[in-house]
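There's a structure below that I have some questions on.
Here the complex is missing one protein chain, while the rest keep their positions.
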Amino acid sequence: MSLAIRKCSSDLLSITKWVVRREYRLLSTLPENIEPANTDVDEKAPRTGRRPRLQNPVLEYRHIYPEFLPDPNPKWRNSLREKLERADMLKRRAKIDIPEFYVGSILAVTVSDPHAQGKTNRFVGICIDRKGCGLRAQFILRNVVDHQGVEVRYDLYDPIIQSIQVLRLEKRLDDELFYLRDALPEYSTFPFDMDPEVLPDGTPVPINDVQVKLKPRPWLERWERQELKGVSNIEEHLKEKDRKRRELRKEPWEKYDLMKQYRRTIPIEEQSEIWGEVYNQLQQMHVSRRKVARKRVLATPKPQLG
Amino acid sequence: MNQAEVTKLVSKLRIKIPPKHRKMSSPEGPEGRMNKLRKTVTGLFKYERIELNHNRADEARQYAERLIAEAINHGDCHKPTMEMADYWLLEKELVHKLFKVLVPRYENSNTAYTRMLRAPRPEYSYNTEKTVLELRGNPYPPLHNKQANNRQLLQNILLDAAKYEYRQTKYAEMAENIGKNEQEKPSV
């Protein structure tokens, strides 16, 4: 169902450990303080000089729920609004199961549609992008229906959405898959009657390392400049001119720009505050959903028999 | 509204960060800017105290802080951090200094790792603000005088003199009053 659920047993243990240790420290007076200090020393002893910090395991939630983190641009920060938005998001998540998914996963979204005849509309497609934060979080699904590429953008917290179902949970090699628009149609064709694939408990999210083939140019973007890992035949379509320009446009210093990284991320301290605020409710929701899902699995054979 | 990047975790800096970077005009563009800052950061790590223009100092300070924070977070066995230090410190012995000297120095500190102070502006200069940028805990004598009650300060000397004078006049008055009282008492 989701990473958090599958990992939950191990995660829960480590998280409780961490919380307990933290509270222990808060409550403790001198004699108890000695214990953690000793363990720290023991950990340090074998690897001299290297000191990875004790990191809060709750921080791993940032991959599953990236929209809970605010926009790092200080122009858009407002702590009160962010807090209210998080509360609203949790309320919405209590109503509807928004599963864990990534760019590259295949989703089925059912919305109530006043224009459709059955008043509901279901769309299946591969998630090619996930963007926005807070209540404005969005994702784009892409599919090829009757040899015609179709993309639909959904708001993640749209009250009109009736259900979001993950048909295949996986990641791709790139963070956004807009190059599927220029790829051969078979790479983004998915049948609407696809069966959901259930991953066994405890497996990490698989990474699909399929490399797509692009159609010949013209393309919508200059894919050759974007260092894409999921495209196999980009060099076939390039001319000498394009290779030269790609070299000229390279920015090898970019990855060393520490402040650029900093301005794009939310620091650990702020993140642990946010996750500490929403952790309990998210965890409760997962546990209850997991129970329901188990029951459903047990209950499904009955109608088939009858 | 953009989503925050989640691939990297950074620790919060203890200095004020302006919302945008300074462009630091350079004929080589953004690469030239980075090269300028690399030189400044290397100088800061080498000499631990440097005097320079405010803009460049403020910009380089952020990078120096980030570099130290990364080094503290990941240690010297983390390859990306090592590459980062290798890029930012042009003299390679400074990489050792970063991991062997500066990381232990700042590991348990609760304040920023650097300090920026205003320097006097040179006379007849253009409108350039000078700044002293230094690493905290450097071996040099401190730049600012923290003793609030230094007796040698001019205003303290003047205040002392005024107090002394005031006290003298008061004593004189009291002496006069005592003399008067003694004269008046027998008459009563």
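Chains here go by letter, A and B, matching the order in which they are written, and residues are numbered from 1 within each.
Heads up, the rule we're going with is that a residue touches a chain if its C-beta (ideal position, glycine included) is under 8 Å from a C-beta of that chain, and two chains touch if they have at least 3 such contacts.
Note that in this section contacts and distances are computed from a predicted model.
Novice: Choose one: "Dynactin subunit 5", "NADH-ubiquinone oxidoreductase chain 4L", "Large ribosomal subunit protein uL14m" or "Vacuolar protein-sorting-associated protein 36". The correct choice is the protein name in UniProt for the chain not shown.
Specialist: "Large ribosomal subunit protein uL14m"
Novice: Which chains here would be touched by the one that got left out?
Specialist: Across all of the complex, the chain we cannot see touches A.
Novice: Looking at the full complex, which residue from A:E60, A:D155 or A:D174 touches the chain that isn't shown here?
Specialist: The single option touching the absent chain is A:D155.
Novice: Thinking of the whole complex, not just what is shown, which of A:K75, A:K95, A:H147 or A:R296 touches the missing chain?
Specialist: Result: among the candidates, A:H147 touches the missing chain.
Novice: For the full complex, which residue in A:Y102, A:F123, A:F190 or A:W275 touches the chain that was left out?
Specialist: With A:Y102, A:F123, A:F190 or A:W275 as choices, the missing chain is touched by A:F123.
Novice: For chain A, which residues touch the unseen chain?
Specialist: On the chain A side, contact with the omitted chain comes from 111, 113-117, 121, 123, 138, 145-155, 158, 160, 181.
Just so we're on the same page, only the chains that are shown with their structure count from here on.
Novice: Per the centroid of Cα atoms for each chain, what is the distance between chain A and chain B, given in Å?
Specialist: One centre to the other, that is 42 Å.
Novice: Using the touch definition up top, name the residues of chain B that touch chain A in the complex.
Specialist: Listed in rising order, the residues are 1-6, 8-13, 17, 19, 21, 30-31, 34, 62-63, 66-67, 70, 72-78, 84, 87-88, 99-100, 107.
Novice: For a test of understanding, state which residues of chain A touch chain B in their complex under the given definition.
Specialist: My answer: residues 47, 49-53, 55, 59, 62-63, 66-67, 69-76, 130-134, 136-137, 251, 253, 256-271.
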